[in-house]
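Let me give you the structure first, and then I'll get to my questions.
With one protein chain removed, the remaining protein chains of the complex are shown where they sit.
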Amino acid sequence: MKRTRIFRTGWLVLALVAALAPVYWMLTISLKTEVDQFAIPPKWFSFTPTLQHYTDAFVTRSFGQYLLTSAIVAVVSTFFALLIGTLAAYALTRFRLPWNLDHKLSLWILSTRMFPAIVTAVPLFLMMRDLRLLNTKLALIIVYTAFNLPFVVWMMRGFFAEVPRDLEEAALVDGDSRLGALVRVVLPLVSPGLAATAVFCLIVSWNEFLFALVLTQTDAAMTLPVGIAGRVTQYEIKWGVMSAAGVVAMMPILVFALAMQRYLVRGLSLGAVKG
Amino acid sequence: MPRSRRFSSALNRRELLLPYLLVAPALVVLLALSIYPLLYSITISLQQETPAGVVWTLGHFKRLASDNFFRTAMVHTFVFAAAALTCEFLLGLGLALLLNQQIRGRGLFRASLLVPMMLPTVVVGVVWRLMLNPNFGAINGTLKQVGINTESLTWTASPRLAFLAVIAVDVWQWTPFVFLVLLAGLQAIPQEPYEAALIDGSSRWQTFRHVTLPLLKPAILIVLLLRTMDLLRVFDQIFILTEGGPGFATEMISLYIYRAAFRFFDFGYAAAMSFVLLAVTNVVSVVYIRLLQAKA
Partner (left out) sequence: MSIKFKNVTKSFGDSKVVDDFSLKIEDGEFVVLLGPSGCGKTTTLRMLAGLESVTSGDIYVGDERINDVPTQRRDLAMVFQSYALYPHMSIAENIAYPLRVRKVDRNEREQRVARVAKMLEIEPLLQRKPRQLSGGERQRVALARAIVREPRAYLMDEPLSNLDARLRVQMRGELKRLQHQLGTTTIYVTHDQAEAMTLASRVAVMKKGRLQQFDTPLNIYNHPANRFVAEFVGSPSMNLIDGKIEHGVFLSDSIKIPIDRSDAAVTIGLRPEHVHVSTAPLDGAIPASVYVTELMGNETFVFLLVGPHKIIARAPADFRAEVNCKVWLRLETDKAHFFPKEHSTDYTDQKQSV
């Protein structure tokens, strides 16, 4: 018994170190002077921290602007995806449409999420070019809204299905309209699920790279991931600046993810597994 | 009582229309931004510019058949997906089994494992460029510290090592996801079958084989499906980490399509290739869903 416990603890610690050490390494690089960055043997703990790279990235360079763009695009697209997706999800859970249409529509909506991003990236680039929307936040907002929509529909379908139908019927019999019942009875009950779904959309939009890379090339509309990628692939790499930007890009996501732990598995599996 | 689980009554016209009104915006958005682009893509994949103007042709698809780079990128993608999937699944399952019991600090452990998979993929790329840098990266630095010659460990500069590296990075990022889904699956299994198996005198391995695995099958298939789809379209981390290099060593299908479209502006050819990718992912997902339904 005791030996298996030590064995198990050993593995878990190893997994923990493997998961966290690389991220910690980036954090140290972002706080190290260039001399410390290139030190051999590597300095994991003993170095004098400096915020120089952070000011360099966000004050001197344009990372502050990328950050703002990322935030605007993520929040606005999440809002629209939630609004549109929640209404659709409600209709698809609560109404029976002829020819099993509700079921078919749900599956079709899910299937659009399964397209590899690159498949739609090429035509979307051409469409946005024709609409003169390249290098605008609007283009990203539109694309992310559509990208998150199937996810919202599927997550919210699950949450709506968990609200007993009796409650809504009681509200109708009590004299409320169907939309009144939705607002006063159903939405308050699914609000934790709605919050979880919102956080997921925020994370996905914040992290998204390929569409942003294809649709934005200028500082005015570039998101943080594209900004970082631009620096990485240049010949002379400012490791500290890049790490600082990486740390800042990761922070809000980690806070959100920890807050949403309970719904994480469900969200990542598109509602298929209830963690 | 054979009751429908939904409202079936539609008592007036407004009621009849309501569900359609609610679904309509979502449908419009998806038609405009998923289906229309797909159709657009089909048309450009069938068109070619010639001095005589735009002509309809199967030229792009014919070119595909003889494009060795395309074939190589396909092979890379499959090898990459298969290798990463295997590692992620085995590691994830192992961790889930280890942790499927009350352990002190389990919450903390779970939370820590979330970190890699929640990171923006671009940041994952950055993290691993820092780790794998031959000169000052933490890995070679640590190896040197314990006295190992790292001269040949150039990682992203060596074709073979670069391929291993991109697999390892994906395993690093996504094993936690496999772990979490399988853990959720394990915890959804009721206690009774285990107690019954124990009373029936089944060994640990037999219990795992005949109780745990069958009951875990839906969770396993779902996680494999989701991972396979993601692996086949991998782009971000590799774009940051190696850009498909050195040379063509880590070129994946999504990267190759990206390059065709946005470096060489050969949109028609890129569209044609993207349909091959779409077809492949479709076939894979259909196979998984069949398996899933067969067991349900």
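By written order: A and B. Residues from 1 in each chain.
Keep this in mind: a contact is a pair of C-beta atoms (placed from the backbone, for glycine too) under 8 Å apart; a residue touches a chain by one contact, two chains touch by 3 or more.
For clarity, every value in this text was computed on a predicted model and none was experimentally measured.
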Contact residue for the chain not shown (choose from A:17, A:138 or A:170): A:170
Residue ranges of chain A at the interface with the undisplayed chain: 164, 166-167, 169-177, 180, 184-185, 188-189
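What we mean here is this: only the chains that are shown with their structure count from here on.
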Chain A-touching residues of chain B, taken from the complex the two chains share: 4-8, 15, 18-20, 22-23, 25-27, 29-30, 32-38, 40-41, 44, 94-95, 98-99, 103, 109-123, 125-131, 135-136, 138, 141-142, 144-145, 172, 176-177, 180-181, 183-185, 188, 219, 222-223, 226, 229, 232-233, 235-236, 239-240, 243, 254, 257-258, 261-262, 267, 270-271, 274-275, 277-278, 281-282, 285
Complex contacts: residues of chain A adjacent to chain B: 8, 11-12, 15-16, 18-23, 25-26, 29, 37-42, 44, 84-85, 87-88, 90-97, 102, 105, 109, 112, 114-127, 142-143, 145-147, 149-150, 153, 165, 168-169, 178, 203, 206-207, 209-210, 213-214, 224-226, 228-229, 232-233, 239, 242-243, 246, 249-250, 253-254, 257-258, 261, 264-265, 268-270, 272-275
